[in-house]
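Single-structure report; data block below.
Only one protein chain is missing; all other protein chains are in place.
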Amino acid sequence: MQKIKTAVVGASGYTGMELLRLLLMHPYAELNCVTSRQYAGQALDAIFPRFAQMPGSDLQFTAPDAQTIKESGAEIAFLALPHGVAAEYASALLELGLKVIDLSADFRLNDPAVYEEFYGTPHPATELLTEAVYGMPELQGRSKEIADARLVASPGCYPTSIILPLVPLLEKGLIDPQSIVTCSMSGVSGAGKTSNTLFSYCEANESVRAYSVPKHRHLSEIEQELSIAAGEKVTMSFTPHLVPAHNGICTTTSAMLKGSPSEVTQALHEAYNSQTFVRLLGKGNAADTKNVTRTNFIDIGWAVDERTGRVLLFSSEDNLGKGAAGQAIQSFNLIAGLAPQSGLQNV
Amino acid sequence: MQKIKTAVVGASGYTGMELLRLLLMHPYAELNCVTSRQYAGQALDAIFPRFAQMPGSDLQFTAPDAQTIKESGAEIAFLALPHGVAAEYASALLELGLKVIDLSADFRLNDPAVYEEFYGTPHPATELLTEAVYGMPELQGRSKEIADARLVASPGCYPTSIILPLVPLLEKGLIDPQSIVTCSMSGVSGAGKTSNTLFSYCEANESVRAYSVPKHRHLSEIEQELSIAAGEKVTMSFTPHLVPAHNGICTTTSAMLKGSPSEVTQALHEAYNSQTFVRLLGKGNAADTKNVTRTNFIDIGWAVDERTGRVLLFSSEDNLGKGAAGQAIQSFNLIAGLAPQSGLQNV
Amino acid sequence: MQKIKTAVVGASGYTGMELLRLLLMHPYAELNCVTSRQYAGQALDAIFPRFAQMPGSDLQFTAPDAQTIKESGAEIAFLALPHGVAAEYASALLELGLKVIDLSADFRLNDPAVYEEFYGTPHPATELLTEAVYGMPELQGRSKEIADARLVASPGCYPTSIILPLVPLLEKGLIDPQSIVTCSMSGVSGAGKTSNTLFSYCEANESVRAYSVPKHRHLSEIEQELSIAAGEKVTMSFTPHLVPAHNGICTTTSAMLKGSPSEVTQALHEAYNSQTFVRLLGKGNAADTKNVTRTNFIDIGWAVDERTGRVLLFSSEDNLGKGAAGQAIQSFNLIAGLAPQSGLQNV
Partner (left out) sequence: MQKIKTAVVGASGYTGMELLRLLLMHPYAELNCVTSRQYAGQALDAIFPRFAQMPGSDLQFTAPDAQTIKESGAEIAFLALPHGVAAEYASALLELGLKVIDLSADFRLNDPAVYEEFYGTPHPATELLTEAVYGMPELQGRSKEIADARLVASPGCYPTSIILPLVPLLEKGLIDPQSIVTCSMSGVSGAGKTSNTLFSYCEANESVRAYSVPKHRHLSEIEQELSIAAGEKVTMSFTPHLVPAHNGICTTTSAMLKGSPSEVTQALHEAYNSQTFVRLLGKGNAADTKNVTRTNFIDIGWAVDERTGRVLLFSSEDNLGKGAAGQAIQSFNLIAGLAPQSGLQNV
């Protein structure tokens, strides 16, 4: 089988590194171009010694230039760039005939006003918003849309862990959409590859704390997708926390239950029984990040608190995997016509 | 100044070890008796090499026997025993004229029926429930009661981190008492010194997960104290999580705000400005466990989420410190007529 | 291509789990039988939730019985059993016509007297010692022997990290064989999946210490292989340490240099340039465990200390990977006639 030619634009951070890892191991993907302003001219394995002696790891970083990317032969480009910058490259690459899977926030929001509210600047490429598909393949009908898309907006890490457990319950009207309260705990890689002293070993180890309260940027895409599922505008409480782990997100969500406990179980099974990467842990079971790190799985458990009338949803995923690079590879597989699990069955 | 003679009953676990640590450093406490069925006959510093060459660390463990404890000269006994067992020793030691600070759950609940509901057995010593004082000195009027008590029920770790931020708001009617949702994250020492493989390094490291859902035992004492503050029966949602840290609890609580943001700030300042061990971080600031580990401080921050109308309360403490042994020493200081900060100003 | 049918005997510990992980991802291996006295009758993914929804993970554990293993159709059996027990199963399975890759110490030592000295009991199956091959494929001529073997003794974790850097230097007479001093640091998974409180999170975290001094069991196989390379009996100093990491071994070895610095570099390059899983970092570079965890790579760097005349060798590997399960899969690939890298190019 012919391999699909790919580029990773902005490959120097942790999301970029995870994309490289997955593409180097992918049986049907070829890595034709990796860009990094900082590392241009250096070999991939000089920057990421973990990848040395893997086939393909001798590729050289180039400066991020749309024409260069095109000339590498790449058919599909992954963008692991900051928001704002990503939109710029997306436009240029689409223009040149590539398909684009963008891991930034630039094309996740349908409404440019919401983008401006949460990201503080006018949307950089509103003309592309209509065709961009929010790349969460487990949502109903979504995998078909992704397969046909030129531009995929790959979801954020927190949103993935929050949206997937809630959507089936909202769609069936089993919870009160205005009663949702979520706490998430993320490993430190969620802060990116940074020189900020706050994320140094000695500051982040033995440290647990909430941050970005009360209005984290990811609320924008979470509420967008939940509102679609609920058929009404959803506003929710979301508090992210940083915990001393390398990767993994553990999310606990609760909402007032309107249906019965068995309807919750049934809705989740109906939605996800046939999904390769969603693992339902059953009622009474919480999810543990250690079972999903470095995989593309999201584990979902649930419980009903009869004392308060709330249903509790527990989910765990790798923030860099299912929450970022892995989910982007799912979109890649769909676009390329590959089996959903291609290159993603790593545990 | 004459030192107060003390005993630690059940000194082999992490709470017992923290009590020993604080008592060995306490300028006005003397350690006269430490008991451990497992370690009887061995020297304290053979079991806890960290304490070797500290004055007092050559004391020998004895088997836990009330008469032996009495004969050591101890005036005040700390019980770091499992619930059920603690009540037994409390009765015997009170009988012999000692004062007792119990760190188990045995005397925390006013209502024996609630004890039976949450702990699964009939209360072992109902006759002592009336005189036991819930030992949280920062609650209004409580420090006087503790000073006069023969029997103090020292609070649980999660309850301390949840009750202290909420009580001032409930007392002033600033939040809806039925809307409280709490997520807590605890370091692994909260599971005790255990041989359970679940808490081995390789299982607990890089692992974040909820547990004891949806009805953790600590809910009983949390709801009891919140109900007193609210003047009505409070039922709340509480989800504890285990995170890869040695110690520390980070708690995030939210509730529907009925008052104004400035009333929240004012209520917290009024309640705690003069409290030695409560540090108010101000509006918009979350609490970080790394600032409180191995101290007796609890840090409290807060925020108002205007989108959902919820107030967010952030607290951090050391689960073994302010959440257990440190708070017990506060009671000790009160009973012994010492300054509140005696032996507790360790950072 | 037909898949090779395999069994993992004793699959409940960390080495067994890593074997399962590698076999579940291996393109040409089929997992036909997994045994565990403790988990017999339960599904593999119930015990290892990380593997759930991976093809093959619904296999049931059986009790460890040679006949049952044979009847599963398995052609090659991996033994992840304690020493002593492993020899018993090896004999029975060889008898039944299977090939055996044993990850215990039972067949690593040529001399049963050395086995008895280091393991404290007479060797359980001396008749098999002659045909057993020490399964370190990177040693000269060894891969051919492994390919032809019925019984492979897969090396220990520390030995792998120590032997590989030293052998080329000893073979060329570049160092004094009696001057070798080695310090190794291992992650906690090296202690196995254990309920020993010593390896609980709270005891192992923030703890660095030497252990098994001065005569760790692995010295027996290390000195055996070094003696072969040196052509004389080698006795060395080896101190293992436990450090707070999940996996990975970092080894620093020094010895008096007899040759020149450039001869060291040349010897290492000659020995390993064509080896898929040995990565030479070059002179002046130390090895970092973070680049090799969950891979089958061993990284080797070196330096010359002109002040003391010692050459320093730095190596890193995953104790469960190249140091155990990964290296066993290398032997499997050789026996099965597969490409060396089959199923092992995971980063």
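Read from first to last, the chains carry the letters A, B and C; within each, the first residue is number 1.
Keep this in mind: a contact is a pair of C-beta atoms (placed from the backbone, for glycine too) under 8 Å apart; a residue touches a chain by one contact, two chains touch by 3 or more.
Please read all numbers here as calculations on a predicted model, not as lab measurements.
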Contacting the left-out chain: of C:Gln67, C:Ser195 or C:Thr308, that is C:Thr308
Of the candidates C:Lys3, C:Lys215 or C:His269, the residue in contact with the absent chain is C:Lys215
Chain not shown: contacting residue from C:Pro112, C:Pro244, C:Gly259 or C:Pro340: C:Pro244
Which of B:Arg50, B:Lys144 or B:Lys233 touches the missing chain? It is B:Arg50
Subunit B residues that touch the omitted chain in the full complex: 21, 24-25, 49-55, 276-277, 279, 281, 288, 290-292, 294-295, 297, 299, 345-347
Please output the residues of subunit C touching the missing chain, sorted low to high. 181, 183, 185, 187, 203, 206-211, 213-215, 235-237, 239, 241, 243-248, 250, 252, 254, 284, 286-290, 293, 303-305, 307-308, 310, 312, 314, 316
Where subunit A meets the left-out chain, the residues are 14, 188-189, 193-197, 199-206, 244, 246
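Basically, only the chains that are shown with their structure count from here on.
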What whole-number Å value describes the gap between the mean CA coordinates of subunit A and subunit B? 39
Based only on mean CA positions, could you tell me how far subunit B sits from subunit C in angstrom? 47
By the touch definition above, subunit C meets two or more other chains at residues none
